[in-house]
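What follows is a single structure, written as structure tokens, with notes after it.
For this view, one protein chain was removed and the others were kept in their places.
== subunit A ==
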Amino acid sequence: MAARKPAAKAKKPNVSAEELLDHYRQMLLIRRFEEKAGQLYGMGLIGGFCHLYIGQEAVVVGLEAAAEEGDKRVTSYRDHGHMLACGMDPKGIMAELTGREGGFSKGKGGSMHMFSKEKHFYGGHGIVAAQVPIGAGLAFADKYQGNDRVTFTYFGDGAANQGQVYEAYNMAELWDLPVIFVIENNQYAMGTSTKRSTKSPSYWERGAAYGIPGEEVDGMDVLAVKEAGEKAVAHCRAGKGPYILEIKTYRYRGHSMSDPAKYRTREEVQKMREERDAIEGVRSLLLTGKHATEDDLKAIDKEIKAIVNEAAEFSKESPEPALEELWTDIYAPLEA
């Protein structure tokens, strides 16, 4: 799909200016946040691995636009974008990255492990594909409790070759669980391209073996993602069981900050950024549709920059966790 022009530019979108601006704002927040996280990592303020979402913003922003209050989400370790898109406070996320008391997990989880029951975000998981059965379980809880909530279960093309994904597919279809399996196919499992890891050309088609419908989606087009997301959500909410979305996307940065990026060419990345960038796509729609002026967008840029800077400042100023905290939360507190 490398050489195509953004679909968003080509078609006349049936979308309000307000929605487009919101997508723009959300995607930009993720990108700027991640750029800042990369900087803080470079400064030594963030340790470990740090998996940036830059390039994939349209996936989570498009799907969040299709979600309703109470819907759930669970994902892997490339999770900052998902948390921002579901409304978790950027300050708490950044402070978790720096391992501070003010982080979502009080510094005990780090980049890969954050949760927010309030925003229905169930992690942040470090083991490839381990979150997929969890997603099925969240959906099971909703079905059992008799509500019509839907769970977005995100995983990558690498995880799609893990056996537990197919255990979960079978169980989800067997029990008609309201779960959307979202394969974020960014084409590389760390440094291994899908061409070198996977014989079958598509991942979503594997659902057919379990009776699960699905489709491929252009993940560089936020409106296409939203549209597919709405279809999947309607399927799940109607009690028809799971749905698979294979969203073709691309990460611009390395697998993690320590990635030497020797497995693809600079030109490949550059081409993607120039021709398919999701944020540029929406920006162009906003300008050509006269929904916004350059000045309006500059004002949004400024606003986002302020949010991200505030998060970065907070993540530096929040104190290191007290060592007494080591011994808390090993178990949930016993209720009195």
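Annotations for the structure displayed:
Simple rule for what comes next: a contact is a pair of C-beta atoms (placed from the backbone, for glycine too) under 8 Å apart; a residue touches a chain by one contact, two chains touch by 3 or more; residues count from 1.
Rule of thumb we're sticking to: contacts and distances are computed from a predicted model.
Only one chain is not pictured, and the protein name UniProt records for it, out of "Flagellar hook-associated protein 3", "Aspartyl/glutamyl-tRNA(Asn/Gln) amidotransferase subunit B", "ATP phosphoribosyltransferase regulatory subunit" or "Alpha-ketoacid dehydrogenase subunit beta", is "Alpha-ketoacid dehydrogenase subunit beta". Considering the whole complex, the residue from A:Q26, A:Q56, A:S116 or A:N161 that touches the absent chain is A:S116. Interface note for the absent chain: among A:A168, A:I244 or A:A311, the touching residue is A:A168.
The chain omitted from view is touched by exactly one of A:H23, A:K91 or A:H125, namely A:H125. For the chain left out of this panel, the touching residue among A:R78, A:K106, A:R251 or A:H291 is A:K106.
The hidden chain makes contact, of the residues A:G135, A:G241 or A:G254, with A:G135. By the touch definition given at the top, subunit A reaches the unshown chain through residues 72, 74, 103-109, 113-117, 122-127, 130, 132-142, 144-145, 163-164, 167-168, 170-171, 174, 328-335.
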